[in-house]
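Right, I'll just put the structure down here and ask away after.
In this view, the complex is presented without one of its protein chains, the others remaining in place.
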Amino acid sequence: MAENVRPRVKAPRQASAGETVTIKTLISHPMESGQRKDSDGNTIPRSIIHRFTCEFNGEMVVDVTMEPAISTNPYFEFEAVVPEAGDFKFTWYDDDGDVYEDTQSVAMA
Amino acid sequence: MRIITAITALLSAGAITAGAVHADPVEDTLVINGEIEMTTRTEPSDAVEGKLPELISGWHFRGSETRAMQADDFDNSGMIFVENAMDDWYTPTGDAGNSCASCHDDPADSMKGVRAVYPKWNEDADEVRTLEMQVNACRTENMEAEPLGYTSTQLTSMVALISSVSRGMPVDVATDGPVSDMWEKGEELYYTRTGQLELSCANCHEDNYGRMIRADHLSQGHINGFPVYRLKNSKLNSVHARFKGCVRDTRAETFAPGSPEFVALELYVASRGNGLSVEGPSVRN
Partner (left out) sequence: MTMTRRNVMVMGAGAFVALGLPMQASAAAEDAISEFTGGADVASEGVTLTAPEIAENGNTVPIEIDAPGAEAVLILAMGNPTPGVAQFNFGPLAASQSASTRIRLAGTQDVVAVARMKDGSFAQASSNIKVTIGGCGG
């Protein structure tokens, strides 16, 4: 169970219909790559977030398959279209089965 | 190990002082979130009068992507730790049943200006205190809680929170009065060569800033940016943790975080940066 995992999202609170907005996301997570060894020489097993998705009112914006080469505290920036008022839903899937979510509402300007 | 062998070779070949690559600090201005204007270059502080022609923040010695990361609180991953500390700030802990907020309310108000004057003299305790020491003193004396590990993530995050609300304010550490003994001790430590490599802080940070030490761009070694989110370990690093690493890299017996030697050194090094803006949490390599 990954500890202290905390998602953060930067998305506008309002937009006009059809506007392009920039979304930034960050989640604090060690992204243990499976390449490191502990002080006894044993390999520390891989434990990463392997997938990130962003949807708006149920429609997909981006779906990212993530590998161990994504840095600790995974960061993504991308652009989305806001067709109407609604919710951005962000989901991160952990190797250990945990799922982290965050939601941001957008009103029409 | 390998780094040390190379540096020894460098030094013996005289390459570090003669003909080593020199890269000027970058021309750029730092404005955080488009709001907080930072002073990253300024005239010499009293402590470095005659020794440094000007004060330059470590920010100028990093690459463009790293510098950009610090300019936005979202891109600056050090701010995640500040948010975690904010949760701690409002969470009651200890037998007295208080949280930091119980006495200090909103840190944006109560803690403004605090980071800029630390380390400083504490009259009641009759000692020089670093921010870490003061937070732990508050915990043990006022909150009846356990002290946090000196370089623990939780304590470093709290120091980062306290630092973040002073960003943009000039570092203004006192060097006279009751702290002068400690300050002089710190100055002595700064200029004393130690370790197998016989290096003092000044050898790199005063005599050779701007030069490349292998692939690292040497800064003036100020601590206005601490706690630092380092790309190297993807987490916040405290002043004493960094001192320890530096001393270890000269292959010297290092002092412990929280030790009087490091407190003295922190006081002295902070005063060298008087005039630069508080940047912590900053982003470095």
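The chains carry the letters A and B, assigned in the order they are written, with residues numbered from 1 in each.
The working rule: a contact is a pair of C-beta atoms (placed from the backbone, for glycine too) under 8 Å apart; a residue touches a chain by one contact, two chains touch by 3 or more.
Bear in mind that the values here come from a model prediction, so they are computed numbers and not experimental data.
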Chain not shown, its touching partners among those shown: A, B
Full-complex contact with the absent chain, from B:Asp106, B:Glu141 or B:Asp216: B:Asp216
Given B:Asn142, B:Ser259 or B:Asn285, the correct residue touching the omitted chain is B:Asn285
Over the whole complex, note the residues of chain A touching the chain we left out. 20-21, 33, 35, 55-56, 59-72, 74-81, 83
Where does chain B touch the missing chain, residue by residue? 2-3, 5-7, 9-10, 13, 15, 19-21, 23, 62-66, 69, 204, 212-216, 218, 230-234, 242, 244-246, 248-249, 285
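Definition applied: only the chains that are shown with their structure count from here on.
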Using the touch definition up top, name the residues of chain A that touch chain B in the complex. 4, 6, 8, 10, 24, 26, 28, 71-73, 75
Which chain B residues qualify as touching chain A in the complex? 74-75, 77, 80, 83-84, 234-235
